[in-house]
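Removed: one protein chain of the complex. Kept in place: all other protein chains.
Showing chain A:
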Amino acid sequence: MKKMIRIASGQGYWGDRWDAPIDQVREGEVDYLVMDYLAEVTMSIMQKQKSRDPNLGYAKDFVPLMEKLLPLLVEKNVTLITNAGGVNPVGCMLAVRAIAEKMNFTGLKIAAVYGDDILDQLDSLIASGNPLKNMETGEDLSTVRSRVSSANVYFGARPVVEALEQGAQVIVTGRVTDTGISLAPMIHEFGWDWRDWDKLATGVVGGHINECGAQASGGNFFAGWKEVPNMERIGFPIVEAYADGHLVVTKHESLGGVVSVRSVKEQLVYELGNPKEYITPDCVADFSSIRLEQEGPDRVRVFDVKGTPDTPFYKVSISYFDGYTSIGQLTYTWPDALQKAQKADEIIRKRLEYLGVSFDDIHTEFLGYNACGGDTAPPIEDPNEVVLHIGVRGHNFRDMTTFSKEVIPLVLTGPPTVTGFGGGRPKVREVIAYWPALLKKETVEPKVLTIEVI
């Protein structure tokens, strides 16, 4: 049994630097590559794609990436775990198999982890006493049921471990947690007990460090961004996991970035709630127990992590249609840039009133003045330019299109020295809202399918 494995983060979200996973495998030794593709809204988009073509519904650009990545994975014997499978992990697996066959990687095992997609089971779940109440508002799902566009359970490491035990070298999953895809190889390689809560929590912390890509290794780094070397080829984090239950966060020497106690601390607090209760499907990790130590250049030791048992529930991510938004922008310049932008805002609002349209919300901010800071931003005198940012949200599509026609006419009808309208009329976008809920674990069963390339 191995004493240490290296788990490299290849992607922090869908749209992250495309060649980072290639660098992670090529530029040094790693055992596993993990890539996160899924956000709440992504699942809904994928359901829409799948409804048009049953072969789709996964991260489409994962497939061309695999044409570059797969030969490297095979050559260096690296296992890839990714949730690129979206709402069609089996379809994604078959697409990867087609590439592997073309490249003659006979014997390569590819797995799909699925069963998380409960969209088709919602009515039977509700009927059998699972109200899928909104965790924030307490409302029953039945209030928005007809508008639901996706529903997925967050699985943890368990089904991924199963796929690893079946010998898969490429594992594409549906909605497995970002932390689960890093924790799974540790359990598989070290034979950790599913009730060894401290070790599981250590793995979860490793997953949290990996899940946002370079955010742990010098990207978006408040305390030291000016000193981060070679950001154009920033090294994504690598978690060295040790069988005894500690980690070392590091990166490839040949790449840029920095791994320091400060850079790791910033990632630990990212999207954190109560630090004592970091809830995952596999355990509850206590982030107020984590200890860090710089043990060498670009090497941070993570140890003493405590955990407690998992809860009886899976978290469920449901998305539903909830109206429209539209946001328009116009840029006003000196002199009196702010006053001009404020006047334009006033004119648009008066026009909307005159035209008799109404919205759930109208919101104005002035970029370059206070948009990002709001009440914390001190006033500035005579800015060189200010961008009017005005948005509306509503459920009446006709009112939304009326708004969309009211922004660019200001160029010829409103205050002077205005520019930045090249994008034309603001787009009206559908709002896909998010409904977090809980579901008893015994209600759903993850499924694993492993196939071998012949």
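Note that in this section a contact is a pair of C-beta atoms (placed from the backbone, for glycine too) under 8 Å apart; a residue touches a chain by one contact, two chains touch by 3 or more; residues count from 1.
Please note the rule applied: contacts and distances are computed from a predicted model.
The chain not displayed here is annotated in its UniProt record as "AtuA-like ferredoxin-fold domain-containing protein", chosen from "NADH:ubiquinone oxidoreductase subunit M", "ABC transporter", "Cell division protein FtsW" or "AtuA-like ferredoxin-fold domain-containing protein".
The missing chain, though absent from the display, is touched by one residue of A:Ile7, A:Ile432 or A:Ile451; that residue is A:Ile432. Residue A:Ser289 is the one among A:Gln49, A:Gln121, A:Gln166 or A:Ser289 that touches the chain missing from this view. Note on the undisplayed chain: of the listed residues A:Gln49, A:Asn220, A:Gln294 or A:Thr333, the one touching it is A:Asn220. On the side of chain A, the interface with the absent chain consists of residues 40-41, 136, 215, 220, 222-223, 262, 265-276, 287-292, 322, 325, 327, 361-363, 365, 367, 371-378, 389, 391-393, 431-434, 436, using the contact rule stated above.
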